[in-house]
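Only one protein chain is missing; all other protein chains are in place.
When the chains are written out, they are named A and B in that same order, and each has its own residue count from 1.
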Amino acid sequence: MRWFVRIASWAYALAVYGFIFLPVVVLVLFSLQATSFPIPPFTGPSLRWYDAVLSDTRLTSALVNSLLVASISSATAVTLGFLSAWGFARFVLPGSGLLRGLITLPLTVSYLIIGMGLLVLFNWAGVPKSLLAAGIGHVVINLPLCFAIIYSQMGDHQINIERAARDLGAPEWKVLLLITVPVMAPAIFAGFFLSMTFSWDEFVISFLLTRFETTLPVEIWNLLRSGLNPKTNAVGSLVFAVSIVLVVLFELTLLRRRKA
Amino acid sequence: MTAPLVDIRAVSHRFGQLAVLKNVSLRIEPGSYTILLGPSGSGKTTLLSILGGFVTPSEGKVFIRGEDCTAVQPAKRPTTTVFQDYALFPHMSVGGNVGFGLRMQGVDGATRAAKARETLALVGLAAAFDKKPHQLSGGQRQRVALARALVIEPAVLLLDEPLGALDLKLRRQMQDELKAIQKRVGTAFIHVTHDQEEAMALADHCVVMNDGRIEDEGPPERVYARPATRFSATFMGESTILAGKVTQARDRTSTVETPAGAVFAPSTLPVGSAVALAIRPEHLAFNAAGAVKLGTAQVRDVVFQGSFKRVLAVSAEDPSLQFIAKLPASATVQPGDTVAVSCDTDQIIVLTD
Partner (left out) sequence: MSASANNPQAGRALPWALVTPALGWTLLFFVLPFIAMGFSSLTAHEGGGFTLGNYSQFFTNPSYWQAMVNSLQVTAIVTVVSVLLAYPFAWILAEQVPERWQRLALMLAVLPFWTSYVVRSYSWLLVMAQNGVINRALTGSGLIAEPLQLANTRLATVTGFVHFFVMLLTLTIFANLKQLSPSYRKAAADLGAGPVRTFLHVVLPLTLPGIMVGAFLTFVLCIGDYITPQILGGNNELLMPQLVMMQIGRRGDFPLASALSIILMAVVTIAYLACARWLKIERA
C-alpha cells in the first residue's frame, strides 16, 4: 500500500510537471530553430532568431518602454501604498475600514474592466493614448496590492518600535526614515517586486491605452499576427530568461537577508 | 529637597466607556525603585503609559520635577521607557540601538559610541556592541533595551513588564541585576509587573493596584506584614481570610465572632463592626500551640515545594472556610487528616473593608 502510494505519487507528479513544462520546452527549443517555422522537425540549433529580435528596434524599444513603465508605476504604487498603510495603521481615522476597502477594491475587478473604464474616461477627457496612460492604469492595479502587503505587516511590535524611537527624541520624519522604512523594507521590497512583475507582464490595459509607443507584451501580440514564427519564440525565451534571473536574484537577496 | 520627583495628582482615564484609572494620586521620590503591582486590567500599564507620555489622561495632572508634563510628548519629557517586547530596532546593531537617543540629540558619532559602550558595559554586555538584536538571547535583548533607555540619562526610567518574556530562572537572575543597576545609576525606576515575588524582591516602594485604584502603597515589608486591604492581603502573598463581626471591644483587643469561633484580635474597632481577619500561611499552625484557637479542619491537599509544604485544609465548623498554611518540609500531614488550627494573636491582620 505504502509503496503503491509512492509510485502513484511520483507518476502523477511527473505527469503534471510534464504538462506544466511542455509549452515552455517547446517554446525554448524552437527558438533555436534554423528554419522559418517553429514546428517539428527541429533543424537547429541556431541563434539567428535571437539576432533578429535584438536587431528589431520595435521590440527593443518596447522592452525599454516596458521596463520604464514597470519601474516608474511600481515605484509610484509602492510609495502611495506605503504612505497610506502607515497612515491607516498608526492613526485612528474616521471611516477607516471603508476607506481601506476602497483602496483594495480594484483587486477584485478584472484588468479588462479597469482598462475599459480608463479608456472611456480618457477618451471623454481628451487624454491621448500613451505610455503614461498605461502607467496610470498599472498603478491602479498595483496600488491595492502594495497597500495590502505593507498594511498586513504593520503589527503592534512595529508600533512599539516607533514609539521607542519617539520616546528617545526622534521627530516624526526621522521615525519614518530611520525606523519605519528600514523595518518595513522586506514588505516594501516585496510589494515593489510583485508590482514590477505584474506591470511587466500586463497586456490588456497597455493594449487599450497605448497607441504608437507601446510595451513589450503588446508588441509581442503584434508579432503574433504574422502567425507561428521562431522570432516570437526567441522573444518569449528572452523574457523568460530575464524573469528567471530576476526571480533567482530575489530569492538570493531574501535568503541572505534571512541569514544576516 | 522635599518635592517629589514625580507627582501624579488625581488622574483618571477612560478608553471609550471603560474607566481604567479612577482618581489615582501617587508621589515618587528621587532614586527610588517603585513597583506598580496588580493583575491585568488593574490600570497599572495605563498609568505607566501616562507617565511615559503615550497616553494623555482624561482628567488629572502629572508633574515631573515640578513641571506639568501632562500633555508633553514622550520625546520632550525626562522619562524613557523599556518596552515589554523590548522594541529594539531590528535593522540596527546593538551599538546603533543604544546610541539612537544620543543621535537624536545631535551628539557626534565618537562620543555616542563611547557612551554607548560605557552603558553597555554597565549592563554587562560590552562585547555585544556590533551584534544585531536577533543574534542575542532574550535576557541580552532586555539589557540592550535597558541600556538604550539609560544612556540618555532620564530622570525616570519606566519599565513595562520588563521580565515578562523571560523564563522563570532568567527572570530571578535579571531581577537581581536590575536592582544592582538601579542602585549604581541612581535613576528612579518605575516598574510594572503582576508578579508579587518580583515586586517584593525589587521594590523600595510597592504600589498595589486593582480595578483602576491604588489599594495599598509602601515599603514591601510593610505591605506584606500589614496589608491595608483584603485585596492586598491576597494578591501580595497568600492569606487565610476569616470574615467576622466585633462582639466585644476592650482596651487594645477585640473579640471577633468568626465561623471558626470567637477570636481575640488586636484592634480598637467598636462593637458591631464587620471585619476580615487575614493570617499569612507561615503564621498558621496545624496544632493547638497558638494562643488563638481556630477549631479543627480536615486536610485536603498537601503540595511539597522543596523547602516547605503548602497545605490546604477545610474548616470543620464552616466548609466554605479554607485554611492555607506553610508547614516545614518535615511535617507529616496527609490529606484526610483532621488537625487543630491555631495562631498567635499578634499575627492576625484586621482588615475593615
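Here, a contact is a pair of C-beta atoms (placed from the backbone, for glycine too) under 8 Å apart; a residue touches a chain by one contact, two chains touch by 3 or more.
Fair warning: this is a prediction, and the values are worked out from it, not measured in the lab.
Chemist: Just name the one of A:Tyr50, A:Phe88 or A:Phe193 that touches the chain not displayed here.
Modeler: A:Phe88
Chemist: Any idea which of A:Leu32, A:Val53 or A:Val140 touches the chain not displayed?
Modeler: In the full complex, the listed residue that touches the missing chain is A:Val140.
Chemist: In the complete complex, which positions of chain A touch the hidden chain?
Modeler: Interface with the chain not displayed, on the chain A side: 5-6, 9-10, 12-13, 16-17, 19-24, 26-27, 30, 38-40, 80-81, 83-84, 86-93, 96, 99, 102-103, 105-106, 108-114, 116-121, 123-124, 136-137, 139-140, 143-144, 147, 155-156, 159, 163, 166, 172, 197, 201-204, 208, 216-217, 220-221, 224, 228, 232-233, 235-236, 239-240, 243-244, 247, 251.
Following the convention adopted for this analysis, only the chains that are shown with their structure count from here on.
Chemist: Chain A to chain B: how many Å between their CA centres?
Modeler: Each chain's C-alpha centroid was found; their separation is 55 Å.
Chemist: Over in the complex, which chain B residues touch chain A? Could you list them?
Modeler: Its residues touching chain A are 52-54, 73-75, 79-81, 83-85, 87-91, 100-101, 104-105, 132, 148-149, 152.
Chemist: What residues of chain A sit close enough to touch chain B in their complex?
Modeler: 157, 160-161, 163-171, 174, 179, 182-183, 185, 260
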